[in-house]
Every structure is written in C-alpha cells, then in structure tokens.
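Please see the structure below; I have some questions.
Excluded from the complex is one protein chain; the other protein chains are retained at their positions.
Chain IDs A, B and C follow the sequence of writing; residue 1 opens each chain.
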Amino acid sequence: MQITQFFRRHPMEIILIVMFIFLVFAAPGFATVNNQLNVLRNITMQGIIAFGMTMIIVSGEIDLSIGSGVAFSGCVTAWITRELVDVTGPFFAITMGALTAMAILFGIGVLTGKLRQHFNMPTFITTLGLLTVLSGAANLITDGFPITSFPYEFNFLGSGYLFGIPFPVYIFITLFALVYFLMNYTSFGRSLYAVGGNLEAARLSGIDVWKTKTLALGLTGVFTAIAGVLIASQILSGSASAARGWELDVISAVIIGGTSLFGGKGTVRGTLIGVLFLGVIVNGMTLMNVSEYWQYVVRGGLIIGAVWMNHALDRKVKA
Amino acid sequence: MQITQFFRRHPMEIILIVMFIFLVFAAPGFATVNNQLNVLRNITMQGIIAFGMTMIIVSGEIDLSIGSGVAFSGCVTAWITRELVDVTGPFFAITMGALTAMAILFGIGVLTGKLRQHFNMPTFITTLGLLTVLSGAANLITDGFPITSFPYEFNFLGSGYLFGIPFPVYIFITLFALVYFLMNYTSFGRSLYAVGGNLEAARLSGIDVWKTKTLALGLTGVFTAIAGVLIASQILSGSASAARGWELDVISAVIIGGTSLFGGKGTVRGTLIGVLFLGVIVNGMTLMNVSEYWQYVVRGGLIIGAVWMNHALDRKVKA
Amino acid sequence: FATTALAAELTIASIVFQQDQFFRTIQMGMNSAADEAGVTLLEGNSESKPEKEISLIDTYIARGVDAIVISPVSKVASIPALKRASDAGILIVTYNSTIDDASIPVSYLNSAQRDLGNSTGQLAAEFIKNELGGKAIVATLGFKALLPEISGDRVNGFLEEAEKGGTLEVVSQQDAWLAEKAIQVAGDIITANPNINIIYAANEGGTVGAVQAVRNAGKAGEIFVFGIDGTEQLVGFILDGDNVLQAITAQQPYVMGQMAVQAAIAAAKGETVEKTVIVPVLGISRNDQSAAQDFLEYLKSL
Partner (left out) sequence: MSAIVETQGLTKVYGNVVALDKFTHRFEKSRIHALMGKNGSGKSTLVNVLAGVVQPTSGQMSLNGKDMHFSSPADALNANVVTVHQELSLVPELSVAENIYLGRMPKSHFLGISKIDWTSARTKTKILLEDMKLEIGPDAIISSLSVGQQQTVEIAKAMSFNPSLLLLDEPTSALASKEVEMLFRLLRRLRKQGTTMMYISHRMSELAEIADTVTVLRDGKHIGTVEMAETTNSDIVDMMFGNVAHNRPAERVSQADPNNAILKVQGLSRKPAYEDVSFELFKGEVLGIAGMLGAGRTEVLRSIFGADPFDSGEIIVDGQKIKDPDPQYMTEIGLGYTPENRKEVGLVQAHSIHNNLSMASLRQNAPLGIITKAAERPGVIKQVDNLHIKIDSAEDPVSSLSGGNQQKVVFGNWMNTNPKIMFFDEPSRGVDVQAKQQIFKIIWDQAEKGLSSIFVSTELEEMLEVCDRILIMREGRMIGELDPSQTTLTELYTACMEGL
C-alpha cells in the first residue's frame, strides 16, 4: 500500500532505480565505484545549469541560450587568462576571467528579463537569438581555435579529486543545496512559483514579478558561466564548439523531473532525478556498446516514456 | 499619417523593405532576378514547414521535431525508392516513398496530439524526444550513408524551373494559400485560435479542441514530409544529416512574423514575412561575404531586434 | 599485463567525432579488423563536442578498456582526458586527427588534412593552367564553425597548391558542410560573383551541394567544382557527362579504420608500432575516368 503510494507519487525515482538495477547486471563496469563517480562528474555541468533552469521554467520563462553560454564563458575565461597571465600570474588571471564571464552572463540574463518586462518579448525568442549571437561571439573571441592559456593545475577544478570524489561534484552539491534552499525557504523562491502560476495574480499581490523572473534568468547565467569554466578546466582550453545543443538536454532533464513547462510547478529535487536519469542512460548505453543510432532512438524514447509515465501516474493519483 | 499608421501596424514589412533596399546597394548581385529566385527557392522548404508551425503555435502547441522529420522523410523516400525502383520504375517508387513518409509523419503528429490529450504530455517534450528518435531512425534506415537511389530527373522537383520560376516555389505558394484559407475561412482554422486563446472556453463552446490541435500537428507532419522530399530531390539522395537544427529557424520565422508563442494569436501572412526576412538575411550576408562568425552574431541580433521592434511598436499602437 | 594479453581478451574503444559516411566507413574498417582479431570493439561518437568526448573517455576508463582508438576533436582540448586515460594504462591510438602532445598516442594514423587539400589543389592547378589560361576566380566552402582547425588545413592546403597553376582571386570564403545548406550558399555565391569559375568544397556535403548549385544555376561548363571525399555519389558526379565536378580527393577511411585497430591490437600485445603512419590519399580526377571507375568498384565492394 505504502509502496504503491510512493510509486505513484515518485514515478521517476522508481524508474531510475529500476534502470539502475538493470544496468548493474547488463552494463559491464557500470557498478564500479569509479564509474559511478564518473557519472557524477559527467552530469555536473549540465546539472548545475538545470538547477538554474528549473527556477526559470517554474517562473514561466525559458532559456535556450545556455549551450552557447557555456562555450562563450569558457572562451572569455581563456581569453582573459591569456591577456593577464603574464602580468598577474595564472591564479588571479583565471579568477578574473571566470568572474568576468559570470558577470557578462548575469548581465545578459538581466537584459533578457528587462526585454520581457518592458517589451513583452518572449524569452524563448530572445534567448534563441542569443544562442546564435553567443556562439558567434565565442568564435570571434577564439577565432575558431581553442585558446590554451591555462596552466595544467587548472585541470583540477574540472577533473581533480578531493577525498576521493571528483571536485566538480562538490560544486554540484553546493549549488543544488543553494537552489533547494532558494526555492523552498525564501520569498524569492515562493515568488517564482506565484509568478509562473499566475503572473497577474502575483503582481496584484504585491510581488515584484519582474525582479523575480529577471533574477532567475541572471542566476542561471551565473550557473551557466560556472559550467563553462568547469568545461574549460576539463579541456584545459576555451573552445567555441563546447556544449553545443545542451539547451535541449538541460530542458529535458528539468521536464523529466516533473517541472511544468507552463510554469508554476516543479521542484529542483525532481530536476536532480532528471539529470541523473539522463546521465545514467548515456553512461549505460556507452558501456553496453549500444550502436550510435540506436542510442538516439532509445534516448528519445526513454525521455518520452519517462514523462509519459510521470503524467499517466499523476492522473491516477488525482482521480 | 497613413504611412505612420501602416508602419506601426506592420513593422516587419517595413523592416523587410528597409533591409531589402539596403541590400540592393550593399550586396553585389542581390538585386538580380536570378538571385531573387534563388532566395525564393531557398526559403521554400523551411517556409512550408513554417506555415504548418504557425497553425500549431496558434493552437497553443509546438513541434521541435521537424529538423529530424525532414531528414527522416527524405531517407524513407530514398529507401523505398531503392527497394521498389527495379520493380515499379522510378516514378511510382518515388511517389510511394513520398506518400509513405507523409503518412508516417502525419501519424506521428496525431500520436503527439493524442499524448497531449490523454496524458497531458506537453508537445514540447514529446517532440523533443521525437527529434532524437527520428534522427536515430533516419540513420538506421541509411546506415549512415546517403541513399542515392534517385534518377537524375527527380532533381526537377527541388531544383527545376517552370515558366522561369523554380518549381518548389509553386508548392510554396500553393501551401501558403491553403493554410491562409484554412486559418481564415474554415471552422478548423478559427478553432485553432479559440483553442489557443482559451482552451476551456473553446471546449465549453462545443469545439473539439483535441481534434483541432491534433490535426494541426498532423498537417505539419505532412508539410515536413513534403519539405523532406524536396530536400532529397535537391541533394539527389536521402541523407540523415539534412536539415539539422531547422526547428529553431522555423520557429524563429513564425515568431518574427508576429505569432504569439502563448497561442491564440498570429497569422500565416506574418509567417511569410518572417520566412522572407530570414531568407533575405542569409542570402544578403553570403553575397556580402560576411565571415561565418559574424553571420551568427548579426543573424541572432537581427532576430532579437526584429521581434523587439514588433513588440515595441505594438505597444505604441495599443497605448 | 598487457604485453601477454591474448587478443581475444582485449577490449578496444573507438571514438569518431561525427555521424557521417566518412566515419561510418572508418567504423566498418575497424569492425572488420576487430572481427578478424577477435577483439571486442566499443563504438562512441563525440559529436565534435569536447565535453562529450571527455565523458566518453572517462566512461571507457571506468569500463577498463585496453585501448582507445580515437579521432580527437581538438589538438589541445582533447589532451587532458587522453592523458588521464594514458596514465590509467590505456593505450591511445589516434587517427584522422591527433593531439599536440605526441607522448600520449602510441601511434597516429592519418591522411594529413593538409595533404587532402593539397591533393585536390594539385589537380586544380593543372586544370587552371590547362583549361582556364592560368587565371581563376575562386570561392571556397569550409566547416570552420564546426571544426576550425581541420577546415583551415583543408582550405588553405587547397589554395596553396592551386596557386601554382596561375593567379587565384579568392572572392568568397563561406561555411557550408551540409548538402542542402551548401546548395543555398553556393547558389548565393554564384549570384554575387557571376564570373567565378572555381568552387572548392572541403568536405563531402559541401561538394554535393556545390555541384547541385552549379547545375541549378545552369552554369555547367562555366563553373568547375573541386571537392574532398570519395563517396559513391561524388564519384558518380565525376563520371557524369555534365563536366561540373572536376576532381576530388578520397581518403581511405576503411583502410584507416582497419590500420588503427590493428595498431592498437599490436601495441596491446607489446609489439612495436610505428609512431606515425600516413595513410595515402587518392586524388580522383575527371581526366582519368577509368581510375574513377575502379574506385567506384572498390567502394561498392566494401
């Protein structure tokens, strides 16, 4: 009884566990500690952004520019590092670069929010335009060639281990906790839900709806920049071709986690499950050596299937 | 007075004309008849789909799978042609192939609608999953190699001329007229607006809201298949890598044309303008030999700028 | 330890960076070599994205493969992950493209990207000298936004050799690597520069598109296309009577795939392998129809 209740209320958790158990037996090397740490590290970057995206989508908006945003911020960081490193040394140079990238993407998020506020421009289209602009900008910064200005030690950030756990995982957990706190225990977080649920009702209740949306967009910009720096650290360079197409992966993870695209409904806990789900699928299929083409079919099918299950069970609970 | 009125009501037309005049002077060869015909042919494929997408978006849904849909239908057509050509001759084989592709994509559109109806699955996520599935399927059909089963004559469909005008342009115009008629003079078309504007009100008024949405999705599937066949004809093969990323171009065109992403508002005439706008940008920049990276920046910026102008002027008219 | 391993116990991971027929053919070559030796071959695709590549490599490290056969996405961005793999005792073999740190791969097999451009360039130089009177107006189609380094090598390699046939005036350099996009871009270029007489496309999709665009414009016999890659469709264009596609340079992906896996197996068995292996490229020109015919037969036999 209790179990079926749990199942109905948390279908994604169950699906994830079932898939996990299946892979333990079916995918060689899946169950090793090393591989699990790997999965964690691999989902870190998209996961961080997905946490931010959850806030955006709950608030009733969307951000399609994050793929280019990641590449852009890696390139900015690498570029500033290259310019400064001889003068200031690598540590300061990289810090400056990363902070600049965060500031720029925060600013772009805020600008997107302002365009929404003052001109009612859908974030869908603004960020779609930005996807192209930022990709072009990243290429212009690098002139198409990866900028390799980082010292080898920088690799630690994205690929190093601390107490046996990949370093980025700590960032991942910290940001998850932060967003969890924001969404559940702050007036900003509550406002996200209200604003996404009914903009006008929220406005008439004295909530600063635009500040709320804009902040969500800006914060996600910062998260995107962090992911970009981590990627740059992993590949030890700023590359304009990184992270192409991530927007769709990240949004998928958020939706799989039960967040409603129409706004007003969703949890970052769900997003965590969604991120793990996608991460485990990719890892499992690679380990099982599923052919490239079938991977596409299986992955798309599983996304549809998972969301379908989510909705089908949700209906049952309600009825 | 009249002119400022027109300007305010039809900002995109004006932007388009201004850009056109600019290009006449700035882009070598832009003003030639040949080039204009070229632009027309180039926008045909995305344009056809954009007409369908207008119906979908007005009805309050979205389709993100069309890029893969185009590739898929080209591959299906090529594949069936290869299997049948020796038995039936090329004409019948290609016809069969094209019809099969249309039927499959129509079916998938209907299925998407049914999932929305019965499980409240957002079309955003279903079609996002399909984007991946169809791409995988196209690759499985072709095993990664373009299928070159078409006779040279088939090239006419996508690249030939009739009375001095590229043949696909006739298809483009026919489908535009069809969608225009549907959206303005049929119950189905008006239901699209009602359903997208207020689903519950439409339902209470006795409109079959799900049939309306489903039909829009199915029809767009057919249009996507037609575009796929035209592309296959142009490149004389079925290739799984064709049309990647089109979904975003097509949606951009629809939004630039003034259709609201929230449903209930939009015209196919606007979409035509949006399609022309994007087509002319690409053509103009190529003619001016703008570097690839700058093209990205300019294109994204122009999309944002155009939609911004649209919204800014719209406000003025209302105030 | 690896030196005493039996081939049958080996697991080799292979990574391509794109989903196209070139890499598909490489995979077929790899498969045939793996089957022959009875080793397990895993297949992955990094989709030209450095972060996806890292994730694949890490997954294969976790799975404990014996060797990774890879066409790295970037000379530099791919180093850290491959170094990690190498440090974990996994043998690295690079093909098609490689990394700047030569200490990591045990072997590198390649048709140098520049050679590809050079080869078509040489055929073009000859054509320019003989048919165009030493003067050519040229446009190029690359894939800079996708893979800037390789695109640069192929385009510049072409121009460097083609110049030897006379004076070149390069009027347009654009990106277009998918056929349908290349039709549009090449069509636009032809409109902008009606006096152009040579279009060079640096990959298969671009070449198909360029040929179709010239046909669309009714400029067969006035504009001549030079391309890269030897596929059935392109060889077909060479054999076509309409005189549009003049020459292509085929890599030998099948052979390259075979040799890459063989090198990995050999290294895993402790045999010495060549540090660098150049897989020859094959220029195919309209002037030598029988060679083209032979090549087509070869393709069909794969």
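As a convention for this text, a contact is a pair of C-beta atoms (placed from the backbone, for glycine too) under 8 Å apart; a residue touches a chain by one contact, two chains touch by 3 or more.
Here the structure is a predicted model, which means the values were calculated and not measured.
Participant: Quick one: which shown chains sit in contact with the chain that's not drawn?
Facilitator: Across all of the complex, the chain we cannot see touches A, B.
Participant: Tell me which of A:62, A:194 or A:255 is the one touching the absent chain.
Facilitator: Once the missing chain is taken into account, the touching residue is A:194.
Participant: Out of A:82, A:114 or A:203, which touches the unshown chain?
Facilitator: A:203
Participant: When the complex is taken as a whole, what residues of chain B touch the one chain not shown?
Facilitator: Counting over the whole complex, chain B touches the hidden chain at residues 181, 184-187, 190-191, 193-194, 197-198, 200-208, 264-265.
Participant: Tell me where the left-out chain touches chain A, residue by residue.
Facilitator: 185-188, 190-191, 193-194, 197-198, 200-208, 264-265, 318
We adopt the following convention: only the chains that are shown with their structure count from here on.
Participant: Busiest chain-chain interface by contact pairs, anyone?
Facilitator: A-B
Participant: Averaging over Cα atoms per chain, report the distance between chain B and chain C in Å.
Facilitator: 33
Participant: On a C-alpha centroid basis, what's the spacing between chain A and chain B, in Å?
Facilitator: Centres of chain A and chain B (C-alpha means) sit 29 Å apart.
Participant: What are the residue numbers in chain C that touch two or more other chains?
Facilitator: Within chain C, residues 19, 144-145 contact more than one other chain.
Participant: If a residue has to touch 2 or more other chains to count, which residues of chain B qualify?
Facilitator: If we look for residues of chain B contacting two or more partner chains, we find 139, 144, 292-293, 296.
Participant: Chain A touches which residues of chain B in the complex?
Facilitator: Residues 64, 115, 119-122, 124-126, 128-137, 139-140, 144, 248, 251-252, 255-256, 260-262, 292-301, 303-304, 307-308, 311-312, 314-315.
Participant: Can you check the complex and tell me which residues of chain C touch chain A?
Facilitator: Interface residues on chain C, with respect to chain A: 19, 42-45, 47-51, 54-56, 58-64, 73-81, 84, 144-149, 152.
Participant: What part of chain B is in contact with chain C in the complex they form?
Facilitator: Touching chain C: residues 27-30, 32, 34-35, 38, 41-42, 45, 139, 143-146, 148, 155, 159, 231, 234-237, 239-244, 282-283, 286-289, 291-293, 296 of chain B.
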